[in-house]
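Heads up, one of the protein chains got dropped from this complex, but the rest are sitting where they should.
Letters A, B and C mark the chains as written, and numbering starts fresh at 1 in each.
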Amino acid sequence: MARLALSSPLDVRLLDKGLSVGEALAAFNTAHDEAGGIVSFLGKVRPGDDVRALELSHYEPLTLPGMKELAKAARVRFDLEGALVWHRVGVMSPGETIVLVATAAHHRRSAFDAADYVMDHLKSAAWFWKRERRADGWHWIEPRAQDRIDLARWN
Amino acid sequence: MARLALSSPLDVRLLDKGLSVGEALAAFNTAHDEAGGIVSFLGKVRPGDDVRALELSHYEPLTLPGMKELAKAARVRFDLEGALVWHRVGVMSPGETIVLVATAAHHRRSAFDAADYVMDHLKSAAWFWKRERRADGWHWIEPRAQDRIDLARWN
Amino acid sequence: MSVTILFLGPLRDIAGEQSREVDGPLDWAGLREAVGPEVAAQLNEDRVNLACKGRVLADKRALKAEDGDEVALLPPVSGG
Partner (left out) sequence: MSVTILFLGPLRDIAGEQSREVDGPLDWAGLREAVGPEVAAQLNEDRVNLACKGRVLADKRALKAEDGDEVALLPPVSGG
């Protein structure tokens, strides 16, 4: 497998094209061979619900800096050995990856909680705007009430 | 990357040698391209604590059937599209993978909870016995009190 | 030189354009006038934020943009 170079301990990226999940997680695993537990979350565009495409837009001066702050906050809060936070922007098709998060920690509970925390914040507290193309055109998506409840768990 | 064939929806294995985490997760991802969210947990032998090696033993007639029951229970409880539950047996060195769990679901909360559930049960309710080799020889490991508390969350 | 007003996410559809150039300086009242009544109504909502020069304003009503600055209108987000 081609070697992918990750920045350590935090690797945060905005991606404008597809990514190889297996390669990214293999590299993250290699970069954190001292960690007892590694958790990953992979979010994909779901087929069905009549969604033909999904577009994520961002605001350059805020989005990546905000993701870096989020990764740093997670690292401190959960005593992580490292984290990977990758988010796609642009237009995606069903089945394509939107987001990949991985967290490495001494204990599994910290790794689970940190990945959960990062995802809750990416969903409803990061500078992204999402719209879906259905049969009748594009529709902007607002965070669901559940997303806000999920986020409030961390306060 | 070589194509790895997974049984779907549940792929449950006892492994007596190392595994390629990137390859396994890439295959799982491909097998579940309808899932909105995929969570994985990778547990490794931690270096340090003076641990030179770790041995996991099992009891053939119970261990794999028990893991299959666990995967089935998780699938029903969390409405999973699929799960991968792989556990090493035999002697491992620091940095080597002990366990790999992946769960695919419509929503991220189900995928997170299911991976967490499977790990808690593998830790203290599956038929494995673990011992560590330190400077002064082998020591059997009992589940920590925390592991039993984690398990009780699901009752 | 002028102030660039950027419309993010759904505000782009409401504004009917991605950005607009207006003469500086630009304050809260001037901004609401520049973007038209429909976008101004959105701006009044707490959940719509304002960034100036790449920083989110704690109090958007305190906006003071000069020529050359970029002012971004940030509606509620949805990522992941």
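In this text, a contact is a pair of C-beta atoms (placed from the backbone, for glycine too) under 8 Å apart; a residue touches a chain by one contact, two chains touch by 3 or more.
In this text, all values refer to a predicted model and were calculated from it rather than measured experimentally.
Counted over the whole complex, the shown chains touched by the missing one are B. Contact with the chain that does not appear here is found for just one residue of B:S7, B:S57 or B:Q146, B:S57. Residue in contact with the omitted chain (choice from B:L10, B:V99 or B:A114): B:V99. From the set B:A71, B:A105 or B:M119, the residue in touch with the chain omitted from the display is B:M119, counting the whole complex. Across the interface with the omitted chain, chain B contributes residues 43, 56-57, 59, 61-62, 87, 98-99, 119, 122-131, 140-143, 147.
Assume only the chains that are shown with their structure count from here on.
Ranked by separation of Cα centres from chain C, the top chain is B. With centres taken as mean CA coordinates, the chain nearest to the overall protein centre is A. Averaging Cα coordinates per chain places chain B and chain C 49 Å apart.
For the pair chain A and chain B, the distance between mean C-alpha positions equals 23 Å. Among all residues of chain A, those that touch two or more other chains are 43, 119. Touching of two or more other chains is recorded for residues 80 of chain C.
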